[in-house]
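Note that one protein chain of the assembly has been removed; the remaining protein chains are unaltered in position.
What follows is chain A.
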Amino acid sequence: MAYMSEGAEGLRSIPALLKRNVSQFGGKPAYREKEFGIWQSWTWEETSAEIEALALGLLNLGVNRGDYVAVIGRNRPTLYWSIVAAQMCGAIPVPLYQDAVAEEMEYVLDHCGARFVVAADQEQVDKVIEIQDDLHQFEHMIYVDPRGMRKYDHRTLHEFSHVQEQGRAARDEFMAELEARRGSLGYDDTCVMLYTSGTTGKPKGVVLSNRNIIETAKASSEFDHLGPGEEVLAYLPMAWVGDFIFSIGQAYWTGFCVNCPESADTMMTDLREIAPSYYFAPPRVFETQLTQIMIRMEDASPLKRRMFHHFMAHARRVGPRILDGKPVGAWDRAKYALGEWLVYGPLKNTLGFSRVRVGYTAGEAIGPEIFDFYRALGINLKQLYGQTEASVFITQQPDHEVRPDTVGVPSPGVELRIDESGEVFYRSPGVFVEYYKNVDSTADTKDPEGWVATGDAGFIEEGSGHLRIIDRAKDVGKMADGALFAPKYVENKLKFYPNILEAVVFGAGRDRCCAFINIDLTAVGNWAERNNIAYGSYQELAGHPQVLDMIEGHVEETNASIAEDEMLSGCQVHRFLVLHKELDADDGELTRTRKVRRKIIGEKFADLVTALYDGSESIYTETEVTYEDGRKGKIRATLEIRDAKVVPVAPRAAVAAE
């Protein structure tokens, strides 16, 4: 394809790519956003004009080279334009998580010393105003949605469209300056700074250069043969590196169209309307969707339900093989084709996956059962393994070599190394420049030769060359008897059950494993309704004896499945409890990307962990919770602790000793 053979040279920045896209794909849509019920679109030409007007407006406000411009809000074209406009001015964009509370924002805004903030709406503006007195470098804020903003003090506050208007008006004055700044953007200049979600400690600002982003976008686009005709739905947090690579890096490199949903609530409808060809989601999204399918099938008529289960069983057996191009018998193929017509096709259409050509899941390990479900439907869902520090891509699965237990082969340009302790190291053109204002951490993570520690333990499978990740290196431990302890593995098995939203398994250095379980309110609530179980609150439902019975069943089934794995059979869950509250990022129990913060949970619920191990049958506890508006409260509960049956495993002294 001609547009790809140009090489990265000459296209040294996102604004440079924008210019190329205008000349190559000028009239093709670059952005779409659903607004007032209609998909509004902007071509590359229009996009370029909007971004330029904004960049001129920013110059008018006094943005200097090297300034930090924070961008806060949900995925909207205007905010993506703000990122590129900041780059055009030689400034460094810093996207922030929009659901962060004011204190979290304060840390990041203060750390990067942002002089400018582009905020989506009143909610975000209010948060910044709350903390602005403590931000010494902060000067101006631009907001996109003017609703409710009329009475605010507008000395340092500017409406997005006004900034653009002023930019257009001052075109003659600033155009030469803008051209100069745009032209001087170098390949090793900073493209973006992204804050890690921080499973441990404070977030760190990862500095990524134009080289990191463009080389990565180029390599990964070629890997999956992405072309200008792709459609993606941008719905994941803009502060997350994945969204930056997909919605900016790859979108500008290949010139495909980025679609923004109407609001976070309408995401599923919008997904269906757009039917993306290239789709990306963390395991959590696939888990939620599967849960919803299962709930809806429970409520379907008996005929439909039987048809669904019959054909899904068939799909699970042959679907992944057909997708991988492996030999499948004629009869099975015919039956699969019938299933496609009756069940899989309509289901994919409902989910918005009819046109998915390449789908990725990453961010966390996905449960093999969930993964196989989507593959069985004929959706080319693959796993990739990556990090912010690598500009996402470390390994990914090539088409026809997809398996749930590996994360694929090294991405183009990536070198892998496993050290003695089993930790995975990589080196690639995408490797980050540094952690901002944090020399020590940079040195700890990246050695002088450019090798970066992932913090994950894994091994390269012989024969296929695929990487298998066992767990976070610091989570993988040994139990008291020396058996391998991999909590994530067990948790993912538990999370396959639609009723279980989250699980946290303990067991490092102990004689057996125990677990916290979070029920899924949607699934369990639906089940309760069908079984005439009354409940007044989440807490009451979570503590209901019948719910506990059900969860106990799930845990025991999981134990049976774990017992089949020789290496990990010691990880069976002996005792568990169902938590009285949902684990929440606002309480610091999850990261903003919804990963479990194991250590913090262990400390916060230390009393519960003790109770799991000391044999008590119930425990009274008080927990502090943070409400959405930042207020704090306490919830009290008495939790019942259940024992689960474990499958006895013959001691394999020889294996354990190895």
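In this section, a contact is a pair of C-beta atoms (placed from the backbone, for glycine too) under 8 Å apart; a residue touches a chain by one contact, two chains touch by 3 or more; residues count from 1.
In the analysis below, contacts and distances are computed from a predicted model.
For the omitted chain of this complex, the UniProt record lists the protein as "Branched-chain amino acid transport ATP-binding protein LivG", which is one of "NADH-quinone oxidoreductase subunit H", "Branched-chain amino acid transport ATP-binding protein LivG", "Heavy metal response regulator transcription factor" or "Aromatic-ring-hydroxylating dioxygenase subunit beta". The chain that is not drawn here is touched, among residues A:D133, A:D153, A:D172 or A:D265, by A:D265. In the full complex, the hidden chain is touched by chain A at residues 35-38, 147-148, 150-151, 262-263, 265-266, 269.
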